[in-house]
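Take a look at chain A:
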Amino acid sequence: MNELVEHGNPQNWYLVLSTILFSIGVMGVLFRRNGLIILMCVELMLNSVNLLLVSFSAYSGNTEGQVFVFFIMVVAAAEVAVGLALLVSIYRNLASTDINILSKLKW
Partner candidate 1 sequence: MDNFINLTQLITPASLIPLFPLLGFFITALFGKQLKHFSGWFASAMILLSFGLALHLFLNLPANQSLNFNLFNWIKWGNINLAFGFLIDPLSLVMLLVVTGIGFLIHLYSIGYMHHDEGFSRFFSYLNLFIFFMLLLVMGNSYLIMFIGWEGVGLCSYLLIGFWFKNDSYNDAAKKAFIMNRVGDLGFLIGMFFMLFYLGGLDFETVNANAINYPAGSSLLVAITLLLFVGAMGKSAQIPLYTWLPDAMAGPTPVSALIHAATMVTAGIYMIARSNLIFALAPFTMEVVMWVGVITSIFAAIIGIKQTDIKKVLAYSTVSQLGLMFAALGIGAFESGMFHVVTHAFFKALLFLGAGSVIHAMGGEQDMRYMGGLGKYIRITWLTFLIGTLAISGIFPFAGFFSKDEILAASFGANKTVWILLSISSMMTVFYMFRLFFLTFSKSFRGTEEQKHHLHESPWTMTLPLIVLAIFSVGAGFLGMPAVMSSTHYFSQYLAPVFEGSKSLITEHHHADHGTELMLIGIALSAAAISIGLAWSFYVSKNQIPEDEPQGLSKWVANKFYIDELYNTIIVKPIMVISDILFVLVDKLVVDLIVMAAAWIVGFTGRTLRLVQTGNTGFYIFAMVIGMMVLMFIQLVY
Partner candidate 2 sequence: MLSLTLLFIPLAASLLLLFSRGGLSRNLALVLTLVQLGFTAYAYTVFNAEGAVPFDFLRNWSAKPFINVHFSMDGMSLLMVILTNLLLPLIVLSGYNREIERPHIFYSLMLFMQFALNGVFIAFDGFIYYIFWELALIPIYFISFNWGGQNRTQVTLKFFIYTLAGSLLMLFAFLFLYNGTPTHSLDWAVLISNKACACNQTWLFWLFFIAFAIKIPIVPFHTWQPDTYKTAPTQGTMLLSGIMLKMGTYSLIRWLIPVVPEGVKEWQYIAIGLSVAGIVYASIIAIMQSDLKRLLAYSSIAHVGLISAGIFAMNLTGMQGSLIQMFAHGINVVGLFFCADIIFNRTQNPNVEGLGGIRLVAPKFATWFMVIILGSVALPLTNGFVGEFMLLFGVYEYNTWLSVFAGLTIILGAVYMLRMYQKVVLGEPIMENMVFPDLYWNEKVVLISIGILIFFFGIFPNTIIELTEPFLKTITK
């Protein structure tokens, strides 16, 4: 970690930050059991990627990365919409958003 930073490329700070954000998101998905919170964690992961892309884009002077971020935002919105819809229908049927109860399908 130090090595990355000491080389003097400030881009690496962004890299570290988005990696941390991404990891937090992964941890959240791993350890939280509430469907909504997991959804939010996924959003966090996506946004960490956005941050990373923007920073890369800015430092390399290439705008492609920023365009990509727009795509990600659009897709994330769609994804959240679908995810929430599914969650709603689960909540209707099971009156819970705990993903642990989703274990009818196994073995």
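Keep in mind how these were chosen: all candidates are chains of the complex that A comes from, given by their letters.
What we mean here is this: a contact is a pair of C-beta atoms (placed from the backbone, for glycine too) under 8 Å apart; a residue touches a chain by one contact, two chains touch by 3 or more; residues count from 1.
Note that the structure is a prediction, hence the values are computed from the model and not measured.
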item: Touching candidate for chain A, same complex, options 1 or 2; value: 1
item: Complex interface listing, chain A residues touching candidate 1; value: 26, 29-30, 33, 99-100, 102-107
